[in-house]
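A single protein chain has been removed from this complex, and every other one stays in its place.
The block that comes next holds chain A.
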Amino acid sequence: MSAATLTRQEAMEPQKPLAAMTRPLLVVLPFLVLLLAASLLPDWAVQVPKGWTIPFVDWANMVFDHLRDDAIFGLFSFRDLTRGAAELITWPLAFVEGLLVSGFPDIGIAAMPWVMTAGLSGVLGWYLRDWRLGALAAGCVAYMAIFGKWELSMITLSVVLVAAPIAGLIGFGIGILAVKKQWFEALVVPLLNVLQSLPHFSYLIPIAIFIGVGHKAGAIATVIFAIPPMARLTILGLKGVAEEVREAGKMAGCTRFQTLWMVEIPSARQPLLVGVNQVIMQCLAMVVIASFVGARGLGHDLLFRLQALKIGQALESGVAIVLMAITLDQLSRAAAHKEPSHLAPDASLLQRFPFLAASLAVIAASLLLAAITPYAQAWPSELALSTAPFWDALVDWITVTLYDPLQYLRNAMLLYVLIPIRDLFQSIPWTAMVALVAAAGWSLGGFRLAAIVSGFVLFIAFAGYWERSLITAYMVTVAVLLCIMIGLPIGIWASRSERRTGIAKLLCDTFQTFPSFIYLIPVIMLFKVGDVAAISAIIIYAMIPIVRYTIFGLRNVPQEIVEAGITSGCTQRQLLWNIRMPLAFPEIMLGINQTIMFALFMVIIAAFIGTKDIGQEIFRALTFNDAGKGLVLGLCVAFMGLTADQLITAWATRRKQKLGLAG
């Protein structure tokens, strides 16, 4: 059957070009006309005049001021409420921190010795999957102790251990409510979309106002950032429960609550646990940014070292974050895949509870060890190993040796590629951009989509930051194109064998959890402050999803279609270009979509290097304590991302349906 469809498609191939070209052409045509005629257009059609801008910033500030100062609940203001609620997190935070690192001096109990933490992590890994995972977990914990990052890592870990469950529960609640109540879903899904694409820095001033600064505020910021993925996956998971399962529950006489609790949630276990995994990863991704509002731990240390030019030590903290992320990721994945086990009824107590027994043994042994030698309680700082000299030497070597050859690349890029493209982008009239996205929206998803995406662009144009938005758009566009050019071949290469896929995945995981701030300093050293440095930093980070999705797409092409190709005598090349690639293309497009999102995230951080785009303006808002401006600028960035997201998702869905891959 698949072979039949295939031949039919190939038979249609000759007439395809013209028919396929007209549609995109029609979409691009009005844009091109307006762009080329930019010099003929009246000024108002090129850039929104100052008098026309809508004072979104003032409105936002009015809302903030109102929430901050006016008592809206009679006795206390919204701000008092948020601050009071935020205070609740200090208790679990102090408890976990006391357990892991600081102890409870008031009642004379010391913190867990590091050997105990390592041992228990090992038992947990062993319990969840096998001894290898246990060894990984124990090894990573031991790394933190032996490399002198113990206190910082445990502070960070306690933030994650407290923030992740809270964020998970809130996200879970939001998800359930959204699935059960239509109106809530209609309200919350667009909100989640915006929240997830809003640059993190836009949150910082509101957090400083409504929650304050300090370790607690950092933990709350982490919670806020980690809620959306859980809510999303809860919605996805509960909606994915098969109707038959639900009906079986109904037939068994379940009440509505029982249906939810005993039927739907257990069958949605996998996506829910993936959600938990995402929450944990998001918490770790926030470690550095949360330190801007005062979270202590590895993130703060990393930022401090970077600013003091101690790159080696900053990298060490970065490595600790990566190791923590990999361990927690593996543990939570193992938990997601773990099947309940059954034992013979006549098993002995030890056989029935081997892991409990092992934990107790670890606790006893480590307490004993800690009593014998202080080394088991806390690794002495004079014995701490350091890889910093190695990293410093590596960075030195790179800057000295690679600098000169890279200068040619830098200069050529700048003079012949970047500056011309930037000039072109800056001449785009807002009317042309609206025309482009409206036409694309119309052709892909009809009137509704066209209205949404052109609404986004209109917001950006009328918020009064058109020129800066275009610079952001230029940097993201160039970076994304380069990511595709580099990432696609890597993805194709890596999808060829299981082993390569494994390597690529490991690299992707590492680079994704590596705090992106680290990339900033080396790229400046190599490329100087400017667009090349900023775009390189974006590429390093944004290439991850395109590689990931390319591998995923190519490896998940239905096997029977590939076999059909082989039987009809395709060469390897033909298999790739005529079968695998077209079928994987919708998936790859989703990867490009993610790449755009990652690039938008990184372009804001690249403002630390020195850009002239929206990111720079967000930092200025931060300096002048202007919460409203920060929010509106953040929305401009979010809407850019959402425009791309809406269009690409619509395209990919259509394409998948055409290819018969829907689902």
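Quick note on the criterion: a residue touches a chain if its C-beta (ideal position, glycine included) is under 8 Å from a C-beta of that chain, and two chains touch if they have at least 3 such contacts; residues count from 1.
Note that in this section contacts and distances are computed from a predicted model.
The unshown chain of the complex is recorded in UniProt as "Glycine betaine/proline transport system substrate-binding protein", chosen from "Glycine betaine/proline transport system substrate-binding protein", "Transmembrane protein", "Amino acid/amide ABC transporter membrane protein 1 (HAAT family)" or "Na(+)-translocating NADH-quinone reductase subunit D". In the complete complex, the residue from A:D80, A:E185 or A:D329 that touches the missing chain is A:D80. Residue-wise, the contact with the chain that is not shown comes from A:I209, picked out of A:V28, A:A94, A:L195 or A:I209.
On the side of chain A, touch with the chain left out of the figure occurs at residues 76, 80, 83-85, 87-88, 204-205, 208-209, 212-215, 217, 291-296, 300, 303-304, 306-309, 396, 399-400, 403, 410-411, 414-415, 419, 520-522, 524-526, 528-530, 606-612, 615-616, 619-620, 622-625.
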